[in-house]
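Note that one protein chain of the assembly has been removed; the remaining protein chains are unaltered in position.
By written order: A, B and C. Residues from 1 in each chain.
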Amino acid sequence: MIRVQTEDFDIGTEVKKLTEGRTDIGAVVTFSGLVRNTDDGALASMELEHYPGMTEKELARIEAEANERWPLQASLVIHRVGKLAPGDNIVLVVTASAHRQAAFESASFLMDYLKTRAPFWKNEDKGGETNWVDARESDGEAAAKWEV
Amino acid sequence: MIRVQTEDFDIGTEVKKLTEGRTDIGAVVTFSGLVRNTDDGALASMELEHYPGMTEKELARIEAEANERWPLQASLVIHRVGKLAPGDNIVLVVTASAHRQAAFESASFLMDYLKTRAPFWKNEDKGGETNWVDARESDGEAAAKWEV
Amino acid sequence: MKLLYFAWVKQKAGVAEEDVTLPGEVRDVSGVISWLKTRGEGYELAFADLSVIRCAVNQEHGDFSTPIAGASEIAFFPPVTGG
Partner (left out) sequence: MKLLYFAWVKQKAGVAEEDVTLPGEVRDVSGVISWLKTRGEGYELAFADLSVIRCAVNQEHGDFSTPIAGASEIAFFPPVTGG
C-alpha cells in the first residue's frame, strides 16, 4: 500500500491495521524518517516537493519489487509532502513477514530505493534563506548494493 | 531502556516517547515480533517463561553493546512474558539514530542477540498438548555474523 | 508535449510546466535539452551542469538517450532527496 499525504501518520495505528486479525505474521519492521535539524541548528522548516502522478507510480513499483524479492505478508509506504518542522515525520515504511530477516531486509531495501528513485525534493528554510538539499552519494551506494 | 512485562505495548506510543521534543533524530526503526500460528494452525496459546533477574541484566547488556557499536540517540527493548495468543505481540525493539543505516543495523543486531542470549523460553499449547519450542540453528548463525 | 520542471531546475528555468511543440528532428531527451537551451537564459542556467540533471519520460525514470517518440510528458529535476 502506498500513500502520499500532507497529514501526519501514527506508526502504531498503521501497524495495527496491517496485522489485526492475522496470525500468519511473525515479524514487523517499521522505518520512520524524521526532519532532523541541520548541524547549525538553524532549520526553521522544510518543504517537501514531489512529482504528482510519478511519485505514486514509482512508490508502487518499488513496493512491488520488494514483494517480488521477499515473502511479505504486508507492506506499506507513506510519504508526506508540503511544509514540515524539525522533529516531524517524513516517511514511514512497514514490512510484515513470517520471519524477521525478510522484514528487516525488505524495509531497508524499500528505503534505499525510495531515497534514490522516488521523486521528492527537500527545500530547507533557515528563516528566509532557502536551500535545496543535495543528494547524498552514500544513498546511491546503498541502493546499488541491491542490484544483482 | 529495558522492560519485561505481561502487558501489551503500542509501537506508536513507545516511538513517540523516545522522539518527542527532539530534533536530532533522523531515523527510527522498530521491530516487533508476534505469536505466529504453527503450520498446522493448531496453536491455542503460548507461554513465555523467563529467568527473572538475569533477563533484565542480559537485555541491558545487549542494549549497551548496541549503543557501543552504533551512534544511537535512543533505544528500547520490551519483551512480554506469560500467556500469549496467536497474533499477540511478543517483543519490541526500537532504535533511533541520525541516519538510517545505524538504526537498521542496530535493531537487527539487538534482535539477533536477544534471540540467542536473552533467557526466554516458549512453550506452545495446542489444546492440552504442550511443547517447548526448539531453538533454530539459523538464529545462532544470525548472531554469529556480528562477532568481529 | 508537456514539459515539467522540479526543485531548483524549476527555479532556474523559471517555469514549472509548459506545453511545447518540439521540432521534428528531436528524437531523445538530450535533443529536448539542446532545444530548450536555445529558448532562453533560464534554460541555459538550469541545464548548465548535466551531471545533476535527471529526467523522466511518461513518469518513468529515463536518461539522456531515452527516445521521446510517443511520449506525452517529459520531466526534468535534480537527483531526488526524499525519504
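In the analysis below, contacts are C-beta pairs under 8 Å (C-beta built on N, C-alpha and C of every residue); 3 or more make two chains touch, one makes a residue touch a chain.
For clarity, every value in this text was computed on a predicted model and none was experimentally measured.
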Query raised in the report: What are the shown chains that the omitted chain is in contact with?
Result: B
Report summary line: Considering the complete complex, of B:I2, B:V15, B:V28 or B:L48, the missing chain is touched by B:L48
Requested in this report: Give the residue, chosen from B:K17, B:K57 or B:K83, that touches the chain omitted from the document.
Outcome: B:K57
Query raised in the report: Residues on chain B that touch the omitted chain in the whole complex?
Result: 33, 48-51, 53-54, 57-58, 79, 90-91, 111, 114-123, 132-135
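Simple rule for what comes next: only the chains that are shown with their structure count from here on.
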**Report entry** Connected chain clusters in the absence of chain A
**Finding:** B | C
Report summary line: Greatest Cα-centre separation from chain C belongs to chain B
Report summary line: Winner on contact count, chain pair A-B
Query raised in the report: Cα centroid separation between chain A and chain C, in whole Å?
Result: 26
Query raised in the report: What is the distance, in whole Å, between the centres of chain A and chain B, each centre taken as the mean of its C-alpha atoms?
Result: 23
Report summary line: Expressed in whole Å, how far the mean CA point of chain B lies from that of chain C is 48
Requested in this report: Could you check chain A for residues that touch two or more other chains and list them?
Outcome: 33, 111
Report summary line: For chain C, residue numbers touching 2 or more other chains are none
